[in-house]
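Everything on this sheet refers to the single structure shown next.
A protein chain is absent from this complex, but the other protein chains hold their places.
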Amino acid sequence: MLRKPISRRARFGLGTASVVLMLLAYTWLSQHRQSTVRREQQEVAVMKVAELKAIENRTERQQEELDKWVTLSKSPDAVDRTVPTWSVLYHEGWVRATSEQGSFKRKEVWLINDFAATAKRLVVGLIVGILCSVVIGLLMGCFDTIDAFMLPPFTLLAKIPTTAVLPIFFVLVQINFKMYIAMILAGMIPTLAQAISASVRKDVPEELIYKAYTLGASRFELIYEVIFKQVLPRLLDAARLQIGPALVLLVAAEWMVAGEGIGYRLRLFYQRTDMTVVFVYVILLGVIGLVVDYALIWLRRWVCPWFGE
Amino acid sequence: MMCLRSMNANHVFSARPTSNNQGTELMKLKASLTVALLVASLSTVGCKSKTEDVGGGGGNAVDPASTPAGDSSTGGAAPVFSLAWSEYPSWSVFGVAHEMDLVNAEEGEMGTIEKQYNVDIVLKEAGYDSCLNMFTSGNCDAVCMTNMDALIVSPGRDGVAVLPTSTSNGADACIVAGVESVDDLKNVETFGLKGTVSEYGFVRCLETLGKDPAEFTFTNQDPAAAAVAMTQKQETHKSIMVWNPFVLQTLNDRPDAKVLFDSSSIPGEIVDMVVVGRDVLEKDGGDKFVQAVIATFYQMNEELAKPETGDEVLVELGKKFSNLGLDDMKKVVEQTKFYADAEAGLALLTGEEFKTTMTTVEKFCVDQKLVEDPQYGFGEETGKKLLFSPAHLQTFKESK
Partner (left out) sequence: MVADSNDVVLECRGLGHSFGKKKVLNDINLSIGRGQIVALVGPSGSGKSTLLRAILGTHPAKQGETLMDGKPYREPSRDRGIVYQKYSLFSFLTCEQNVAFGLKLDATSAHYRFFQFWKWRELRKQHLAAARELLEDVGLGEVENQYPEELSGGMRQRVAIAQALIMRPKLLLLDEPFGALDEATREELQLMLLNLYAENQAARRAGQTPPYTILIVTHELNEAIYVSDRVLGLSQYHQDGKEGATIVYDKAAPVYEPHSPKDVNAFVSQREELLRAVFSNQYIQHHSEYVTFWRDHGLKPAALN
């Protein structure tokens, strides 16, 4: 039978199993890669030792090299950083990301610096973006004239993958904090304003508007007290769904032009084919994303208890 | 008719708003529309006007925004200029210079050299391509790039090469696995980034070996991706042409890989340098900016040369550049020969060899359709899009 309900226990068990399976698969893969790298290093070391031993009168430098390869042939020390083992992930990823780095006069903790820089861009962008989208979306939903005027460009803009527009931003706008904000706005407003306007048209029956007039509502009161409040839960949900795309855009932009931030750090470590810090950042992004998502769902339930689940 | 939404015409009970009320309705709509548009364009306009204010890093000496805050030691307002750099041994020195507080990367804050020259240098770290883009779009005043890219982007913005920082002396290499000779290389693809020094090095090295580059296949791929594929022993990747740190990393991570040929056979042809927009030199303080950049670079070279601090600086340089340790960094600076003082820099810029090199580079670029008819010159020449000018180095040397 399709969609046959299962018990809570079975659901929990299966969920746990999938996570454990994922972790086990990663553990196996990383161990496998690590041992492969070590074995290969050992093979090369054995070969080098043989080569160097064949030389009769070794120079001092050759002798040094021989010693090095002899040690390596006994205990290879190569570290795989493409799929790092848990221990490498912790020591080279987590510890490096969370301890003070740099020297001389300037020190920083990457994790804090980068996440703070990205979070600042994201949060300011989201707040401004949501405010603009709400104003434009409500007006579009309420006035056909504005809707007719704004809809064609918005429909077009919403279809363009925003990452594709990045080069235009880099060229046209001074690369600074405001550029990231403008970028998030450009990516967000067409989609979110349309969603809000659609919600105004769909979720606010005309009867409710007439009713408000018979209760003595002014135009502003109608928009704020009735329409806005009626679409608020949908608005919060739509805004929540915009965080993902905004973050994608932001990380992509940071990858290209930023001197700090999550995208910047990912680029640096990608260039070094060193996935230790990358994995730490990626996992953290996932966890934060999950937390924020649930926090916003909770916020929606708290602000709009009438909306249900 | 006060209803906010005009009626849906398909609705059985709907009615159109009557004409006598449409006039006022329309006016209200127009007012609302204006507000909406204003809101929509606000942020973009904000950014745009900022661009115009501080445009190109702001040679605008009197702009109050560019006044270094809380720095009374400099007296007057220090003009703000920006230098874009990407991670490369002789360019990452600017990142380390920030850590050593010779130069403060932030706008409005000054390091020791900035104070000395009374100029506020903003350091912008970004990927190499983004740096070039920033330069041509006027998003920075000076940029770190190679002599070849200086030529390629010259139609985009007039530039003056003021400071050669290093030359590739093995930092660009063709790494192979399972390929025994240069002739065997004809049978496999070589992966690297087209239209860059990688391809240039590939072609030039083959020429110096007496081969015809046309018989070899060079396939376009990002060097980092090519290096990863090589490290992971993908079947397709038997040969890659990449630059450092990928050269050292690949060799470290794949012990059976070896260098078939590298840029040490074409010394002085791939030159890393700092190029300044010509418009910047015409601004107030533009000269001081160039002098401060030159001073920073040579100061850092002195730090590298000091026995007591040299290793530490080198390790920091390694962190800024890649995750290479001290031993590897020593190799890196061998493969990337720094022009460590003004004499070395002047020797390159005033030498005849470099002019021959640029002819070769120009030919390559034109053949590969990377640029059409580039206009470049040396020393005092005028009317060229790109000028290799020893004048600033000379001024610096004389001031010492």
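First chain written, first letter: the chains are A and B, and each begins at residue 1.
We adopt the following convention: a contact is a pair of C-beta atoms (placed from the backbone, for glycine too) under 8 Å apart; a residue touches a chain by one contact, two chains touch by 3 or more.
This is a predicted model, so every value here is computed, not measured.
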Sole residue of A:S7, A:S75 or A:T214 that reaches the chain not shown, by the stated touch rule: A:T214
Chain A, residues in touch with the chain not shown (by the definition above): 205, 207-208, 210-218, 220-221, 224-226, 229-230, 232, 304-308
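Here, only the chains that are shown with their structure count from here on.
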Centre-of-Cα separation between chain B and chain A, whole angstrom: 27
Touching residues (chain side chain B, partner chain A) in the complex: 2-7, 26, 29, 32-33, 35-36, 39-40, 42-44, 46-48, 50-51, 54-55, 87, 96, 98-101, 105, 123-127, 129-130, 133-134, 137, 139, 224, 227-228, 231-232, 245-246, 249, 253-256, 312, 315-316, 319, 322-323
Of all residues in chain A, those that touch chain B in their complex: 37, 40-41, 43-44, 78, 82, 101-106, 128, 132, 135-136, 139, 141-146, 149-150, 167, 170-176, 178-179, 181-182, 185-186, 189, 201, 206, 209-210, 213, 219, 222-223, 227, 255-259, 264, 267-268, 270-274
